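A single protein chain has been omitted; all remaining protein chains appear in their positions.
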Amino acid sequence: MKITTQSLCGTMVKEIAAISGENVAKCYQCGKCTAACPVNMAMDILPHQVLRFLQLGLVEAVLNCNTIWICASCFTCAGRCPRGVDLPGVMEALRAILLRKRGFSRFKAGDMPRVLNKGMPEQGIVSGFRKYTK
Amino acid sequence: MPVNLKLQSFEPLIIAFCCNWCSYAGGDLAGTSRMTYPANVRVIRVPCSSRVSSNFILRAFQRGADGVVVAGCHPGDCHYTSGNYFARRRFLLLQRFLEFLGMEPERFQVHWISASEGNRFAAVMTETTDKIRALGPNRKLRDTR
Amino acid sequence: MRRIGVFICWCGTNIANTVNIEGVTEAAGKMPSVIYADNYKYMCSEIGQSMIKEAIIKEKLDRVVVAACSPRMHELTFFKTAAAAGLNPYLVEIANIREHCSWVHKDKQEATGKAIALIRTAVAKAARNKELWATQIPVECRALVIGGGIGGIQAALDIADAGFEVDLVERTPSIGGRMAQLDKTFPTLDCSACILTPKMVEVASHHNITLYTFSEVEKVDGFVGNFEATIRKKARSIDLEKCTGCGICWEKCPSRVKSEFDEALVMRKAVYVPFPQAVPNVPVIDRASCRRFTREKCGICRKACPAGAVNYDQEDEVLQKKYGAIVVATGFDILDLDDFGEFSYGKHPDVLTSLEFERLVNSSGPTGGRLLRPSDQSPPKNVVFIQCVGSRDKSRGKPYCSKICCMYSAKHAILLREKYPEAQAYVFYIDIRTAGKDFEEFHRRAVEEYGALYLKGSVGKVFPDGDKLLVKGVDSLSGHAVEIEADMVVLAAAIKAKSDAPQLARLLGISTDTHSFFTEAHPKLRPVEAHTAGIFLAGACQGPKDIPETVSQASGAAAKAIILLSKDNLLSNPCVSEVNESLCTGCLSCIKVCPYGAVAEKTIEEKIHGKALKRRVAEVNEALCQGCGSCTVSCRPGAVNLKGFTNEQIMAEVDAICL
Partner (left out) sequence: MKQLSEILKEVAFGSLSSGEAEMVIGWQKGPFWWQSFPAFITDPGGTGSLIWDPFSVSNLSKYLLKEVPEKKIALFLKGCDALGFNQMLRDGRVDREKVLLFGIPCDGLVDPARVEAAGLSKGLLQVKKEQEELIFYYKKGQRKAPARDFYYAKCLSCRYPNPVIYDQMLGEAVPCQPVERFADVSKLETTPLEERFSYWSRHFSRCIRCFACRNVCPACSCRECIFDLAEPRWLGKANELSETQFYHITRAYHVAGRCVDCGECARICPVGIPLAELNRKFIKDINELYGEYDAGADLDKEAPLLTFKTDDPDVSSGS
């Protein structure tokens, strides 16, 4: 892997910073976010690694992981981060880039009946759409 | 009196040479912490384990000690930098020599006890007393007059 | 026949509950030489002490045994009591019947029996106690500070401010040391020279400080309060008094050699001041490279000097001076990187040590503070900093942490960005250690505000690649091997002790650790004292340190020296070894086991068969002896004895305790 000034400060990196309003350099890789995450077992890249990859400018690796979709935006990580990094905000920024810029949808309206759970509140359904689709 | 009865009532005399800075202070700490150990142990205070001459140890056995303990600072912690390093050589050789002459090795022991190890001081003294009580009275280097 | 008095303390109920005081008093009264035995509730109280004093006088006691708490507790109290009644304090013995008896035993009969045995032992020892007197050793009220870096400067200033004369000896032509080479200092980024130079000037102008630059300590004899040092003032070839520091001599000088002060990045002249703010601002002629001395030609500087200060015939001057205390502040070197070929240091001009980088960013450095690559004088864009080069490296370097590299690397990353806002710093690290006030915040600033990319991991190789350097390393956090095309690579070479530290240690009679750093007397409680009394340590000569730590240790060492110098006389511990010359065979085993160098050889004259014959014996220096007694055991005929713990005393104790 080659690291250059360009890869470190590419447009995507700047964009993620602009959307999330977060400086990923604040993270010192203690791993508290991952340790606190209730759904970390389902992620292919752990939350702290998401930040590390961004620090190294490896945006594509992060955009291709399932982690940003598994993230439930529960904010446990942000609540416990000793550096005050808004990791859910970063995750949201990553999703936003995929959804808005690249027209990616995590699922379509047709998938709804399959994943619909009887006990799921309507609010959940709505926010799920907002979170996962264009 | 049957022999085994006599043995049961045997209480050994144990002389402990303790260096002033670590082991004697460790003994003091055992006291201030109200630990207990057998009254068979009697302490002679010396500045350093390197002040303990083989002559004192042999003399103690001669005069009736059933066990002798030399206690000093842990190697590396000597108040006088290197005294216990010399003591370690002197006493290891002496211990092996006494054993060579037929003395039970338990009767002459060396322990490193720091000033903070009151519990260790009490434990060492208790264990030593038990061991020597089990060995029975020392007659080997003793003045039989 | 002795007249021994025994005083048994109840310690309230502490002793009295488990020891039968009356029984013990009665038994003590019958012990050999005991003519008086009494007990009291609190022997250490006013009333208890008066009891002892009265009995000493009334009963004409010549020895006193106090059976009470540990001697480590109240021995001094009862020493003073005896002294107040006119009895030499060393005639007092303590039987420890509290910590070693009443507190650790439950059975009253057993405890009472043991208390009697302990008192009998103390009585037996006391009978053989002798009067001992602490001797007075006069103190020479002058301090020697070796090393003119920030540590030595601070120590010298503190001691001088306390009103004592100080001689500051520095090997190089100017004081200032490592700190003078630095640009900015962490974590405040204030300019090193700006805070150091005023102190250097203060040293030079202080009425209590005599400065010996370009000088070395050659020999140290004596002991605490009475050291005698030989100092060689190397010939400067320039008259210190006449020189005005105008600089014409070095402008005209035709010889050029690599500048030590600038880490060999530039050349200096054969007649030179190491740096513009040097104190004293007087050049020296480096005779090894001066044409006058190497080829007996030239003489330009003498002709040029308007003050007539150049003197080729000047000779080394050797001084002998006495000192009461010595502060050692000789600093450190950095590790030679010959064994670390993978970094291409020495093979590519743009691979630098941190100290060289420091000179390159320094405004008085070779580039005037414009950070430029040595290869092509262009500003670097990507700079890779590699930490732990030789530190924490058991196989090729030093196993210890050099302590300052994390911080100065963060500083360098910041300085780089300040000079070139577009430049990128990469820092390879193993761990980041920022234990210090405002250190962690400083490091985070380098990361968050100055954008330094920290990569946890090592660098495997630096390849010169055209005019660039290809750095192959790893980021173990992401698990990626990384490659960086760098314009400059800066190596945080490990700190090591001065290569001649062992020689200085031998000269001073102090010890070094396995890495040749000077050893402190106790790692926690006596961190500024050497094992040898009267010698104190300051700064990185004792182990890697940053400036604030060096300065605090220097002030600590100065305080210790001041305590020593402020005494007219030192009172020695009278419980020291002595040699019975008639028994001494002169085998000198005692010298070998003495940790303090307190035993020496001496020759005495004796009459044998009417002939005066010379014979060697051992002699104890009471000022140096600390009373461990190791020598007494190494002495086969028992010629060496330890006062206060003599063979006779301990034998008597053994005999009595076994009864």
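Order of writing sets the labels: A, B and C. Residues in every chain begin at 1.
The rule is short, and it goes like this: a residue touches a chain if its C-beta (ideal position, glycine included) is under 8 Å from a C-beta of that chain, and two chains touch if they have at least 3 such contacts.
Keep in mind that this is a model prediction, so the values were computed, not measured.
**Student:** Identify the visible chains that the left-out chain touches across the whole complex.
**Tutor:** Contacts of the unshown chain, counting the full complex: B, C.
**Student:** From the list B:L29, B:L98 or B:A115, which touches the chain that is not on show?
**Tutor:** Answer from the full complex: B:L98 touches the omitted chain.
**Student:** In the complete complex, the non-displayed chain touches which residues of subunit B?
**Tutor:** Looking at subunit B, the ones touching the missing chain are residues 54-55, 58-59, 61-62, 75-76, 82, 85-86, 88-111, 124, 127-128, 131, 140-145.
**Student:** Could I get the residues of subunit C that touch the absent chain, sorted low to high?
**Tutor:** 582-589, 592-593, 608-609, 611, 613, 616, 634, 636-638, 647-648, 651
Here is the rule we go by: only the chains that are shown with their structure count from here on.
**Student:** In graph terms, with chains as vertices and touches as edges, which category applies: line, ring, star, complete, or other?
**Tutor:** Topology of the interface graph: linear, an open chain of contacts.
**Student:** Cα centroid separation between subunit A and subunit B, in whole Å?
**Tutor:** 68
**Student:** Please give the residue numbers of subunit C that touch subunit B in the complex, ascending.
**Tutor:** Answer in residue numbers: 70-73, 96, 98-101, 103-107, 110-111, 113-114, 117-118, 121, 511, 531, 575, 593, 595, 626-630, 632-634, 642, 645, 647, 650-651, 653-655, 657-659.
**Student:** Taking the complex as given, what residues does subunit C use to touch subunit A?
**Tutor:** My answer: residues 381-382, 422, 424, 426, 444, 447-448, 451, 453, 456, 475, 477-478, 480-485.
**Student:** In the complex formed with subunit C, which residues of subunit A make contact?
**Tutor:** 1-5, 8, 23, 25-26, 28-29, 49, 52-53, 55-56, 58
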